[in-house]
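Yeah, one chain of the complex is gone here, protein chain that is, but the others are all in their spots.
Up next, chain A:
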């Protein structure tokens, strides 16, 4: 039924079910709980089973599931971004596209090179690559889930109609990917945005809070970007094969030579260290890279609203001076004022929440990282000391 790798439908083990809020500390309440209960990897797409439990009257049932693909998540995210009503909120960042290309390529290369290595080597490498594939798979599931959980936890976004449709409608949403024209439009929109962003960033804000946030976010975002890239590189180095194949030594060699075999489990531990660092450190940084961008976007929208408001003020002054279209100008000005104030109010709360979430997430992950590193180092130490004991005792 499935081409490509032999992934059964039950890809996620029992322990992986349930909310996996990896990088965010969310309070889930009984009125709306969302998680990804299952996932299927096919040749060129991943199918997520989105599972909802809710006591809200909006839904027909209390518990239900639908199958969604990545494009549908993007559609939902974009609908939030484009909705003027939500201009004052940090839109939870969209999950990144599932990318198995690198892993698939490696597995393919392995298959091609099967003839040139021993059966042992082949099996070992295959297991490692499959574990890598599985890890990437779990990560993409986690990231899609976090997105949904963030939306479900947000007091306003959780009520969004598109969100409910996304959760409940059990047919394909038919949201085709953007075509070339639309992608080009997006591209230009982004160009304009960044140009605007520079402009807006240049204007000093009257409000101290926002002025501080602007300065902070601009710098923070850049630093997180750098840290994310560097942590990726470090962890990739850690993962790369510490080649010390003991199979190169003949089996009946005297004890000292066969003791090279202790290094095998040590290597396995090192691989696990790298995987944990990846989860606790690299993913954390990646996530906050995207969130800090979303926070910047919020500031940008507020900045735009402020600019509109100031322009409306100027237009009103002009109109009053010329005594022409004053009423219209007054209405426009009022609308802009309201919009700006509404955004500012909710933005302030959003940014405070962002900080709270960020601090909590970093705390959780840094503590877990330290605990895991300790666990692995102690494990390694034990292995090494026991091997030393054997070697030294044997004279």
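Note that a residue touches a chain if its C-beta (ideal position, glycine included) is under 8 Å from a C-beta of that chain, and two chains touch if they have at least 3 such contacts; residues count from 1.
In the analysis below, contacts and distances are computed from a predicted model.
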* Asked: Which of "NADH-ubiquinone oxidoreductase chain 4L", "Sorting nexin-2", "Armadillo repeat-containing protein 8" or "Proteasome subunit beta" is the UniProt protein name of the chain not shown?
  -> "Sorting nexin-2"
* To do: Return the single residue from A:234, A:275 or A:307 that touches the missing chain.
  => A:234
* To do: Could I get the residues of chain A that touch the absent chain, sorted low to high?
  => 212, 216, 219-220, 223-224, 226-227, 229-231, 233-234, 236-238, 240-245, 248-250, 254-257, 259-260, 262, 266, 355, 358-359, 362-363, 366-367, 369-371, 373-374, 377-378, 380-381, 384-385, 387-388, 391-392
